[in-house]
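Showing chain A:
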Amino acid sequence: MTDFLNYVQREWGTIFSYTLEHLQLVGIAIVIAILIGVPLGIYLTTNKYLAETILQVASIIITIPSIALFGIMIPVLSMIGQGIGFLPALIALVLYSQLPIIRNTYTAIQNVDPNIRDAAKGIGMTTFQRLTKVEIPNALPLIMAGVRTATVLNIGIGAIAAFIGSGGLGVLINSGISRGNSNMVLAGAVFVSLLALVADFILKFIQARITPKGIK
Partner candidate 1 sequence: MIEFNDVTKIYGGDVKAIDDISMTVEDGEFVILLGPSGCGKTTLLRMVNQLESISQGDIKIQGQNVREMDKIKMRRNTGYVIQSNGLFPNMTIEDNTMIVPDLLGWDRKKKKDRFNYLMDLVGLNPDDYRKRFPHELSGGQQQRVGVARAMAADPPVMLMDEPFGALDPIIREKVQDEFLAIQKEVKKTILFVSHDIDEAVRMGDKIALLRDGKVQQFDRPSELLIRPNNDFVSDFVGKDRVLRSMSLYSVEDLVTTFGLKNKEDTITDTKEISIDTSLRIAISMLLNQEADQLVIVDRQGQAKGSLTFDLIEKFLHQEVKGA
Partner candidate 2 sequence: MNAKKVTSYVIRLILWTLVIAFFFWAISENMFGKIFEEPGKFMELLGRHLELVSISAGLAILTSVPLGILITRPSFRRSEWLIVNIANLGQTIPSLAVLALAMGFLGIGLKAAIVALYIYSLLPILQNTIAGLDSVRPEMKDAAKGMGLTPAQVLFKIELPAAASSIIAGIRTAVVLNIGTAALAYLIGGGGLGVWIFTGIQLFDNQTLISGAVPVTLLAVLVDLLFRGIEYLLVPKGIRLARKSAMESV
């Protein structure tokens, strides 16, 4: 135990930079995932057949084991010279984020109280005004919950991405195992877990803050 703490103290700088790298990967992936998933989720509320198809595909994608997806992407992306590294990791994280984000956005927009929607129509709002002023604000807490799920998921998968050379805290686990350095492995495990817990906590807090009092 003291051994481990000594290690952490000694390697603090390394751990910190891996953490930043990890956050960078996950952060970029989540932003892209939101930019794709939220508009798509909103659009899908206008076409329930397409919604069914897309949600089915997204739920199949999320069942694919991450290390297997990385594996499958290596030869495919090798064709453009990007078999390993940041890009395949980013693509995988964006794909995995789609189910929670699309599903929550879709459900949230659909569940907006029809009375509220009617009232918005009744006072003469355009479809676009209704979306930005009524539907999205009401759907925001649930969308945020989807973002939280996706973030926590991505932090975990981001650790596995270290095996295809995308950096981050997974590197500690990877090299720790190959060098037989158990403190290093433990540091990777502990810090990636802490990162996930802290992210979950912060996003939960934000979620609570943006939930209008009336629907708590």
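For anyone wondering why these and not others, all candidates are chains of the complex that A comes from, given by their letters.
Here, a contact is a pair of C-beta atoms (placed from the backbone, for glycine too) under 8 Å apart; a residue touches a chain by one contact, two chains touch by 3 or more; residues count from 1.
Keep in mind that this is a model prediction, so the values were computed, not measured.
**Student:** Chain A in this complex: which of 1 or 2 touches it?
**Tutor:** Answer for chain A: candidate 2.
**Student:** Taking the touch rule as given, give the residues of chain A at its contact with candidate 2 in the complex, in rising order.
**Tutor:** Touching candidate 2: residues 47-50, 52-54, 57, 60, 63-72, 74-76, 78, 84, 111, 152, 155-157, 159-160, 163-164, 170, 173, 176-177, 182, 185-186, 188-190, 192-193, 196-197, 200 of chain A.
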